[in-house]
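Here the complex is missing a single protein chain, while all its other protein chains stay put.
== chain A ==
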Amino acid sequence: MLPLLSIATFLPILGGLVLMALPDRSARVTHGVSIGVTGLTFLITLAIWARGIVPGGFAQIEEISWIPAIGAAYRLGLDGLSLPLVLLTSLLFLLSAIYSARVTERAATYVVLMLMLETASLGTFMALDGLLFYIFFEVSLVGMYFMIAGWGYEDRQRAALMFFLYTLLGSLPLLLAILGLYLSSGSFDMRVWIDAPPLTGIAAMLALIAMLFTFAVKIPAFPVHTWLPAAHVQAPTAGSVILAGVMLKFGTYGLIRFALQMTPEAFTRAGVVILVFGVVSAIYGAFAALAQSDLKKMIAYTSVNHMGYVVMGVAVAALATDPAMRVVALDGATLQMISHGIVTGALFFLVGMLQDRAHVRDMGDFGGLLGQVPWLGWAFILSAFASLGLPGLAHFPAEFQVFLATLNAQPWAVVAILAIVVTAGLYLRSVAAVFLGELNQKWAAMPDLDRREMLVIVPLLILTILIGVAPAWLLNMIHTTMASLSF
């Protein structure tokens, strides 16, 4: 058996190293390597998918001893929570590589950074060792910092620094929690921590608080979300896509994998507080997005809203007494992560394409573009309606499950459903401002999507519809694990 998980994880960074060793690092060769490596990685993750997962634990485990003295080892594995995220990661990196093929400024460095980020992201989702997880988790920060600082827009230095400090300081408490789990169990094996949560009582609560702080910054939840719009606005398009599509999921993944699974008792006790943060984030994110006229910033804030639903789903799962509703909530929360990655990824790509053409992003600067750039326009309309939760598109099955469980477990929290009207309002307003009405003559020569851009956007649109119409292929994978999750 080939160790596919390790190959998928380290293939990107190896590709990056090979690229650095190449004598010819022209943009053409560089992007060729980048697309080739991310494409191959994507295919490998498909093979991993084909090998499948098992209910009630991790599958496809790869283990090598590393620091036996402290019980840390190189351990990778998958379940129904991480496999969909791995597939999402490899897909978004491939599409970002294709989209970025027009980057010519220090192309080789850019590509190496992206490949390093992919290794870190895949490693974060597949690591089954606390120490290993933390290393991957932190390395991703470095990659994103340089990405924003090096290839971002006007105010990129400050945004990059803010992102870095915020998430770095944010992740220190997680280290403490990991050390706490280690000291009380004598191992860094995450499976040990999950099967028999080592911490109890006040220690568990402290560890939970530490973890929640880290993941709240990453998710991001109100009020520690302020780095997100700043980072998104300044990040290059592919950076935004990876940041929103992949890296925000570190937070929600950690929320389930660490906070819920490793300190279940404390999580249930703190459940209502966590739910409040989820509800506030969902509503606040929607209203803050409504106040924006910068398209990119608006989409960034809707991420706060959508990730708020994920937090709600996880908290409701902990609080629900009916086991069926627990599974519904967790299924919904996990599916929401994937849907958000695909839909928001598509939206950031589309806004990036709009900005490539117009060099502005304010809604008011456009108008009537639908007739001028129909592909771009319809793709945006479809993604916008997906993002506002239209049935038949990706977010609906996820949000339906989260709200269904919420109403039946904690009826008050369902006030967050107001946010779906607010997001509908803000997306319709942006569609009307940018694409409907009389064509703004400034853009009378704007070209529609070219072949490369189609290649990036069409797969995401297909997935948006596929998940919306027939979510079973994805939900069954998630459901297998969630139905057997004990916490």
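Convention: a residue touches a chain if its C-beta (ideal position, glycine included) is under 8 Å from a C-beta of that chain, and two chains touch if they have at least 3 such contacts; residues count from 1.
In the analysis below, contacts and distances are computed from a predicted model.
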Hidden subunit of the complex - UniProt protein name among "Cell division protein FtsX", "2Fe-2S iron-sulfur cluster binding domain-containing protein", "NADH dehydrogenase subunit L" or "Peptide/nickel transport system permease protein": "NADH dehydrogenase subunit L"
Just to verify: which one of A:Glu62, A:Glu118, A:Asp331 or A:Glu453 makes contact with the chain not shown? A:Asp331
Which listed residue, A:Leu22, A:Ile70 or A:Leu418, touches the chain dropped from view? A:Leu418
Touching the absent chain when the full complex is considered, from A:Leu22, A:Ala47 or A:Leu165: A:Leu165
Kindly note down the residues of chain A that lie in touch with the hidden chain. 162, 165-166, 223, 226-227, 229-230, 284, 287-288, 290-292, 324-325, 327-328, 331, 368, 370-371, 385, 390-392, 396-397, 400-401, 403-404, 407-408, 414, 417-418, 420-422, 424-425, 428-429, 432, 435-439, 470-472, 475-476, 479, 483
